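Here it is: the structure, laid out below.
Omission of a single protein chain aside, the complex is shown with its protein chains in their original locations.
For subunit A:
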Amino acid sequence: MTAILSPLPGTFYQKPSPEDPPYKAEGDAVAVDDVIGLIEVMKTFIEVKAEAAGTFAGYKVENESPVNAGDTLAELS
């Protein structure tokens, strides 16, 4: 398992917008630099990118939930 960590404190979003599906679903292939979510910090949205390749194993935090820097957002297997 490889964890994808939050680079900043803020609010985590699994989707690009409320109407869209999540960036990744379980079993999806993930390449380096693929966007897996957004962090909203102080009214700015920052993309969270995978630093390693793998297979998406799922989100570890709910959509629109507060996160701290270093929290595990998702895992790759």
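Keep in mind that, in the parts below, a contact is a pair of C-beta atoms (placed from the backbone, for glycine too) under 8 Å apart; a residue touches a chain by one contact, two chains touch by 3 or more; residues count from 1.
Convention: contacts and distances are computed from a predicted model.
Look at the chain that isn't drawn here: its UniProt entry, checked against "Oligopeptide transport system ATP-binding protein", "Tetrathionate reductase subunit B", "biotin carboxylase" or "Branched-chain amino acid ABC transporter permease", names it "biotin carboxylase". Residues of subunit A that touch the chain left out of the display are 8-11, 40-44, 46, 64, 66.
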